[in-house]
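Here the structure is laid out as structure tokens; the discussion comes afterwards.
With one protein chain removed, the remaining protein chains of the complex are shown where they sit.
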Amino acid sequence: MTYFKNIDKIAFEGKGSDNPLAFKHYNPQEVVLGKTMEEHLRFAIAYWHTFTGAGSDPFGVGTAVRAWDSASGMDQAKMRVEANFEFLSKIGVPYYCFHDRDIAPEGSTLAETNKNLDVIVDLLEQGMKDTGAKLLWNTANMFTNPRFVHGAGTTSNADVFAYAGAQLKKSLEVGKRLGAENYVFWGGREGYESLLNTDMALELDNLARLLHMAVAYAKEINFGAQFLIEPKPKEPTKHQYDFDAATTISFLQKYGLKDRFKLNLEANHATLAGHTFEHEIRVAAINGMLGSLDANQGDLLLGWDTDEFPTDIVSTTLTMFEVLKAGGIGKGGVNFDAKVRRGSFEDVDLFLAHIAGMDTYAWGLKAAAKLIEERVLDNIVENRYRSFKEGIGAEIVSGKATLASLEQYALNNNAIKNESGRVERIRLQLNEVIFSV
Amino acid sequence: MTYFKNIDKIAFEGKGSDNPLAFKHYNPQEVVLGKTMEEHLRFAIAYWHTFTGAGSDPFGVGTAVRAWDSASGMDQAKMRVEANFEFLSKIGVPYYCFHDRDIAPEGSTLAETNKNLDVIVDLLEQGMKDTGAKLLWNTANMFTNPRFVHGAGTTSNADVFAYAGAQLKKSLEVGKRLGAENYVFWGGREGYESLLNTDMALELDNLARLLHMAVAYAKEINFGAQFLIEPKPKEPTKHQYDFDAATTISFLQKYGLKDRFKLNLEANHATLAGHTFEHEIRVAAINGMLGSLDANQGDLLLGWDTDEFPTDIVSTTLTMFEVLKAGGIGKGGVNFDAKVRRGSFEDVDLFLAHIAGMDTYAWGLKAAAKLIEERVLDNIVENRYRSFKEGIGAEIVSGKATLASLEQYALNNNAIKNESGRVERIRLQLNEVIFSV
Amino acid sequence: MTYFKNIDKIAFEGKGSDNPLAFKHYNPQEVVLGKTMEEHLRFAIAYWHTFTGAGSDPFGVGTAVRAWDSASGMDQAKMRVEANFEFLSKIGVPYYCFHDRDIAPEGSTLAETNKNLDVIVDLLEQGMKDTGAKLLWNTANMFTNPRFVHGAGTTSNADVFAYAGAQLKKSLEVGKRLGAENYVFWGGREGYESLLNTDMALELDNLARLLHMAVAYAKEINFGAQFLIEPKPKEPTKHQYDFDAATTISFLQKYGLKDRFKLNLEANHATLAGHTFEHEIRVAAINGMLGSLDANQGDLLLGWDTDEFPTDIVSTTLTMFEVLKAGGIGKGGVNFDAKVRRGSFEDVDLFLAHIAGMDTYAWGLKAAAKLIEERVLDNIVENRYRSFKEGIGAEIVSGKATLASLEQYALNNNAIKNESGRVERIRLQLNEVIFSV
Partner (left out) sequence: MTYFKNIDKIAFEGKGSDNPLAFKHYNPQEVVLGKTMEEHLRFAIAYWHTFTGAGSDPFGVGTAVRAWDSASGMDQAKMRVEANFEFLSKIGVPYYCFHDRDIAPEGSTLAETNKNLDVIVDLLEQGMKDTGAKLLWNTANMFTNPRFVHGAGTTSNADVFAYAGAQLKKSLEVGKRLGAENYVFWGGREGYESLLNTDMALELDNLARLLHMAVAYAKEINFGAQFLIEPKPKEPTKHQYDFDAATTISFLQKYGLKDRFKLNLEANHATLAGHTFEHEIRVAAINGMLGSLDANQGDLLLGWDTDEFPTDIVSTTLTMFEVLKAGGIGKGGVNFDAKVRRGSFEDVDLFLAHIAGMDTYAWGLKAAAKLIEERVLDNIVENRYRSFKEGIGAEIVSGKATLASLEQYALNNNAIKNESGRVERIRLQLNEVIFSV
């Protein structure tokens, strides 16, 4: 069955084009800094937003009418699989990502649920073979079902923890079977509503226990995917334990998990935590923890996760600048964890929105590459910190300096001269570069 | 000279009293859970807000007219010393805290600055002998002077780093001489205005280098104070490196400094970072990092550090509950890092505001003690997590469980039953306890 | 059928009681400032949260299992009616409130939808007769159905506007029939997602047109309910037109609707707009626009509408203080637009949560009454502004002063003396009053 009938494969037409259903910037085979755009960006589609989501919000039911809404249950799930491969192929995205519960409905028992999953995984496997589509990552949804009301790895109920473990086991097996390049942990309910009834120490210990079990099981079944934790500060819980990059790194350090995990960073989660996206990427990068990206954008005047498609070019430029400086995204990718607005309920909006996101990222990639090739920011930074390359600065960096030697130096140095940070000028330069590519 | 002429020593008069200049809750020698209130709370006065601050804000100059404003320079500094001891004695607070630049003005050279400092430290030492007042902590102000425009330990200018090292050395010596029980690092300018011109990796490495030098020098001079880092997420810089408790712990872990440092947590900094104060204390406590408290409160509808005197009893109750559960505040204390509102510019407001803060904390202490004695929250938590004490829960906690054993258990367990978290009822119970003490 | 089997009518037991299912403060017949608590507070139950809501959130489905979930469609709707009257009677609340779509499901046509509504309204009418329960207000839900995706009164689609008009007509008729004392307009989708595709001027004109039609029709059918608009700043739309009290008053002024409308203010909406609840009430009161209250509380560290049950006694005290100073809530009431947390999914939580809210409001009422009887704040305010009672102040207030006369006065007055605002002291006094009642 064809789901997106009036839409052909989206082609690159370049900057002059006024065809809404064409790329103006994303040219997959175009080479930038020695790699193709496709290799740099490793785009992925989020199954949940694109095929399962329908535009509901806390004040309204879904608005989207999709061809697969004519069915329900397993029939609907099978239609979504077909739609997924058609969409990937038409939009030209090589990867997709899913939660177990996105792809198949729960049954009345865990055994039945797993059976449902197996049926769909068979179809996905076949579809991947047929189309060449790849799985960037999969994960387990341990937050939607009422059983996870008090958490999964951090639940107050051992039976629920056991269920989570079972679900996770199956999910790792699914990942292995479909060749997932990464496996993501987003702790949707791993947090608390109120400290008053919460044993935070036990909950965090238990969360670490669950992750250690996952590490052990992956090793046992020889599942080599990169493990990723996805930070988010709040929502749905009042406080999510994986608040931001620094908090998550701290947790992984404490529990001896740092070597096996990296971070899956999301733009809107960064801003909800009070950070820019580029800040979170930098923090991850300098700790060797940059794993993958969930590409979207938030509305900074709103206090919840809006998961908008990314259209802010300054942000995507700085994102790709951080990624390039970190040596690339590695096994990770750029997954559009973004949903069309509730008012953009037509099928064609799925295409227009992904085009908007992909073009904005491709544009950002080109601008970031130019920043690097012309050393626009590198020269500024290198010059700014040059005093640490010699004299007292070099002694500080090498570890030779002591408070006493510094005091000796400072007492004899009455001519400290700072230089302007030039932020206003640099911001304008950044604009000039972005809009010249 | 007498500075607060019409004010006598503030006495405890108890709940019935309508004397504004008396305590209704803070009764220093009253025993709560086996210790006196004074021992539990270890109150301290913040020199900067009380004796140096005058009520300026970004849109207006200071409003307070103090007796010591009749002088300037070193003369004024000496008057403030006298005022400090008179105030401590009248308000009945055992400790005080200061930055080096609060107590003495800078000279035209570092040498002269240090000389100024020595003169005042002599007076402080004498005053402490005379009155019994103690120094909870001191610190170095490395953020007000223009030289620190780009940071101190994280500056882009090695000469400034050297100056910071020299200032820190002197400050540690001052702390040792005055018997400071703690030494605080608040990185006022340790952050960035823009990532575009910032080498975050170098800046953080340098910050760690400075702290290592401080550790070494303290050892050298045998200064045994507890070292504390004070997290704050933003302001004055756009991003402060010591964002919150978790971030700071992560930093200390990474750089091998965790054993030598604890945290100095501030209520208003917690809320600026998106956390409650009790959250930050809990995070510190379960990581063995609870050091000391900066007592104040923010206005959650405002986005900057308002440093109000604490009058929220629910918050002080939960604060003291966390402290008591953590085994007390140890060498730390409860320092009023709070300033009278710009409109509360009369001398008597300094007393009224401290009384408000001290009574609110004493009340919170009594309520927290009752929560503990009656096991109000402990029973709730113990019951809530009881499933981890036996069966599959005990196997999880002991490390025996694996994903496979959990799956086995879950496949045979089709009757998961959660229990209500009862948050609404618990909140009302909390109110009832608070208002019964 | 009995829905809340193990729960009897909630009785007042007073402060000593440790029965969770009893009131400690709310004693309906207790007289405060000349009226009973029941008369002052005029409590109401929100049908949607209590009988229709199930605890879903954007990341999870409902958790509550209610007796009426055994049925669906009209059968379920009938069970909810019974549950409503049982609950009102057991909790001792005189009023309830609903949206049309809370009480009856939509049919496949508007005619069928209206027929469904009629069936349920019959039952409600009978139940009210039988139990004495009263309708504080009703309203039309013009935001959940996909047809309202772009708004109702502010839709871009005239057919949708027409539908909204029809729905509103029916809703006014229902209100009249059930003797609603008020009729509420909350513009759930009256706002925009993006200015880029929005004709704000037309949308606001249209919204006013719809309200004028409602005024005319109410007059035609002789429906005398007080009309109320409920401000909210954002969510679900990015910008809601009825942003806050001041914005809504401005809108009503501009379109000649101010005399026919008052405001229905909600605590959590106030804080989302950056205001305290008491601020919004004061703004309404001094403009003669205080209509009714939606009682709940938000979490100020979260950026969305959490609709928690009110347990903050300082807030309810200030709320009731503003209400008492404004001469009471009039035809309005205190409606618990609050939902039990997703983790509080047991039936008994509905009772515990309402008890928490009712006791917190009753406590606030008593404290507010004491503030007024003892003129605690009145004396402070009267004294603070006393200079406007005579001399130049009286000339200013009477309108006699001009810039020239003020200049003449000021040139001859070199001794301006301000007085402290004493905020810290007043806050402590407020606490003392609250906890003495």
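Should a chain be cited, it is by its letter among A, B and C, assigned in written order, with residues numbered from 1 in that chain.
To be clear about the criterion, a contact is a pair of C-beta atoms (placed from the backbone, for glycine too) under 8 Å apart; a residue touches a chain by one contact, two chains touch by 3 or more.
From a predicted model like this one, the values you see are computed outputs, not experimental measurements.
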Exercise. Would you mind spotting which of A:Val119, A:Leu257, A:Ala356 or A:Ala404 touches the chain that isn't drawn?
Key: A:Ala356
Quiz item: Who touches the missing chain here, C:Val121, C:Val160 or C:Ala338?
Solution: C:Val160
Exercise. Sort through C:Ala77, C:Leu168, C:Leu301 or C:Leu350 and give me the one touching the missing partner chain.
Key: C:Leu168
Quiz item: In the whole complex, what residues of chain A lie against the chain that is missing from view?
Solution: 20, 24, 63, 271, 274-276, 300-301, 309, 311-314, 340-341, 343-346, 348-349, 352-353, 355-356, 359-360, 418-425, 427-428, 431-432, 434-435
Practice problem: Just the residue numbers, please: which parts of chain B touch the chain that's not shown? | Solution: 55, 57-63, 143-146, 148-150, 188-189, 193, 234-236, 238, 272, 299, 301-305, 341-343, 345
Practice problem: Mind listing the chain C residues that contact the chain we can't see here? | Solution: 109-111, 146-147, 149-150, 156-170, 172, 193-202, 204-206, 209, 213-214, 216-217, 233-234, 239, 243-244, 246-247, 249-251, 253-254, 273-276, 278-279, 282-283, 286-287, 318, 377, 380-381, 384-385, 387-388, 391-393, 396-397, 399, 401-404, 406-407, 409-411, 413-414, 416-419, 421-423, 426-427, 430
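The definition used in the following text is that only the chains that are shown with their structure count from here on.
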Quiz prompt | Chain at maximum distance from chain A, centres defined as averaged CA atoms | solution = C
Practice problem: Can you check how far apart chain B and chain C are, centre to centre, with Cα atoms defining each centre and the answer in Å? | Solution: 39
Quiz prompt | chain A and chain B, separation of their C-alpha mean positions in angstrom | solution = 36
Exercise. Indicate the residues of chain B shared as contacts by at least two other chains.
Key: 274-276, 418-419, 421-423, 427
